[in-house]
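Following: one structure in structure tokens, then a few remarks.
Only one protein chain is missing; all other protein chains are in place.
Moving on, here comes chain A:
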Amino acid sequence: MKGVLLSGGTGSRLRPITHTGPKQLVPVANRPVLEYAIEDLKEAGITEIGVILGNKGRNEIQELLGDGSDYGVEITYIVQGNPLGLAHAAGCARDFVGNDDFVMYLGDNILKSGVTELVESFQAGDYGAGIALQEVDDPQAFGIADVDDAGNVTQLIEKPDDPPTNLALIGMYVFSPTIFDAIDNLEPSWRGELEITDAIQDLFEDGYEIDSHVVTGWWKDTGKPEDILEANRLVLEDKKLKTAGVVEDGATTDGRIELAESAVIEDGAVVRGPVSIAENTTLMSGTYVGPYTSVGADSTLENIHIENSVIIGDSEITANGRIVDSLLGRGANVGSADELLPEGRRLVVGENSQLKL
């Protein structure tokens, strides 16, 4: 079994965060989203991983993952270039995959329970493909599968008006190498892409059984800022958090706190977990860091009250105010305008930023 990890895409819904890097490297609980996928594949016993690169962020992704040895896996890079669809991405991996089965994992997805059960379920039968499903409240907005009592897929429908089930396809698949022949025979869809659901549907029509596995733990597609915050909350909730850094006398802490060895919570700061504070970051007196917040490396916080937020790193946040439900890009600084005249907020805001003042 091999792994194919998709790391392309434009990240347009995460601008301006993705103006400077690929969406798969946005951190959740201070780790790039993509690392969770690598760990999930490894946990499922998959150590040969093809990483599909699009037009954006190729070097950053290669710099992070390298040859995979830091993660105990072997990585081959596959440059898809133009985003011609998931089936095109899979097809580009044909030479890498060879005659093996493979898991295809969307690199901006994150899920609680990993892919081990999906793989085991696929391996328990003689399937052409296996798909991960999750129950959703708004099936009209998703690709939906209909399944029989044995869990075999009988139909796939994209955003149905009248959904037969509420089981949505999430971005995890297992394929036998027969999928490549199905991809070869595909025609681009109305949007000019090779659709993976069309390839699976073709396998089904050719008589292959398609397995399904319903994922019960949480699953998040981290395509939008609110999804990053939600994923950050879910991971902090579940993750084992270790306090290795310095908590000074006079600091108030409560709950689970991940504090990197070189990070400091100074006298007069208040931290309520679950939170994650990365390397070389200092929380100075008067700072309050509330639940579900991740503060990236090399940052200084003073006076600010922040909760349910992600600060990516290299930031100085020294305003005397409250920040909630926010995502701050690398190098973003928030200072105080209290002493400045005329009274008012002063902004240098990048393209596609969103502010609520």
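Operating definition for what follows: a contact is a pair of C-beta atoms (placed from the backbone, for glycine too) under 8 Å apart; a residue touches a chain by one contact, two chains touch by 3 or more; residues count from 1.
FYI, contacts and distances are computed from a predicted model.
Q: Would you mind picking the UniProt name of the chain not drawn here, from "Cox-type terminal oxidase subunit I", "Pyruvate ferredoxin oxidoreductase beta subunit", "Cox cluster protein" or "Small CPxCG-related zinc finger protein"?
A: UniProt protein name of the non-displayed chain: "Small CPxCG-related zinc finger protein".
Q: Looking at A:G192, A:G217, A:G250 or A:G321, which residue reaches the missing chain?
A: A:G192
Q: In the whole complex, not just what's shown, which of A:F96, A:Y173, A:F204 or A:Y288 touches the removed chain?
A: Missing-chain contact among the listed residues: A:F96.
Q: Suppose we count only contacts with the excluded chain; which residues of chain A make the list?
A: 50, 53, 58-59, 62-63, 76-84, 88, 91-96, 183-184, 186-188, 192-194
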